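Missing here: one protein chain of the complex. Every other protein chain is in place.
Let's look at subunit A:
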Amino acid sequence: MALLEVEDLAVTFQRKGTAPVHAVDGVSFTVAEGQVVGLVGESGCGKSVTSLALMGLLAKRGVKVGGKALFDGNDLLTMPGSTLRDMRGSEMAMIFQDPLSSLNPVIPIGLQVTEVLKRHRGMKGEPAEKEAADLLDRVGIPDPRRRLKEYPHQLSGGMRQRALIAMAVACRPRLLIADEPTTALDVTIQAQILELLKELVAQQGTALIMITHDLGVVAGLCDEINVMYAGRVVEGAARRPLFASPTHPYSVGLLGSIPRLDAPRGEKLKPIPGSVRDNIAWADGCAFAPRCAHRTDECLDGPPALVQTYTGHAYRCVNPVTGDEVEAVTAAATLPAPSIVDATTDSDGEA
């Protein structure tokens, strides 16, 4: 059984006087121990809201959360607040996008790390200090004893993110959610952080949900990938099939928009036309239809059903992209971005 089973997760923001916003609309996926699952999509597709809903970090007022999220058989969404608080940090933890603002600027790193140890493992004094130093050492921060006394603004961006990762894994959580952990970092540091996350997953058997808009990150790290659009998963597959044969026009567009090293000089990037705001309600048809080059009249007949193929590929499209059309863009997908750690080797055969 998978560690986390998300079933029909729905998050609706309601405010008096305005139409409710369906930020997440029937999202289902599973994460097993030691597995890395990617949630991919552009800003506003609901990937961050999904993670906050799982952690129980959404505001109570004006938010309706539906569906199920079974963590080891217990539903995170209906769990009493105190149980959930005890689980946060010990059973599941989260890494955020901006490492500077996610650390308290006025207290030293050491206190922030030991705080977690104190809360969940009852450690204090010298043993807690030592454990904190060990943790920093484990995530690759040199001279950890000295760093413990320093303040966030004295650390480099990469080191801050390492410190946050150290805090997140301090109690060896079984589930780790990383919400765009590399967005605020430069490319070389990105690769290092991804490598670190990969190691932690391998060593500790942690389940990792990787939330990102960077397909390069996904290609280097994830086992399973869910592409989200307007609050729904529009395509889900293992890494290889997704990069080799993307089916949903949105996935194809995402892959096609990645800059390529082997592109002819002067060739323009191919963005997906329009913006994420140009969508229609899922009830009226495919939300991506207004931006889709593959649109047919059927697209507006109602919400497209999720199609499962025998290979485990799932997509939500009435007029999927097939064969030759994909050929052109997948060439790009094999060499996504310079931040890839091992995507090139992984997908060589598929090019």
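List of remarks:
Please note the rule applied: a residue touches a chain if its C-beta (ideal position, glycine included) is under 8 Å from a C-beta of that chain, and two chains touch if they have at least 3 such contacts; residues count from 1.
In this text, contacts and distances are computed from a predicted model.
This figure omits one chain of the complex; the name its UniProt record holds, of "Molybdopterin-dependent oxidoreductase", "Cytochrome c oxidase subunit 1", "Phenylacetate-CoA oxygenase subunit PaaI" or "Peptide/nickel transport system permease protein", is "Peptide/nickel transport system permease protein". Looking at A:168, A:211, A:254 or A:299, the residue that reaches the missing chain in the full complex is A:168.
When the missing chain is restored to the complex, the residue among A:137, A:150 or A:195 that touches it is A:150. Listed residues A:120, A:138 or A:174: the one in touch with the omitted chain is A:120. Checked against the full complex, the candidates A:26, A:108, A:241 or A:303 give a single residue touching the omitted chain, namely A:108.
Where subunit A meets the omitted chain, the residues involved are 55, 57, 60, 85-90, 93-94, 96, 98, 101-109, 111-112, 115-116, 119-120, 146, 149-151, 153-154, 164, 167-168.
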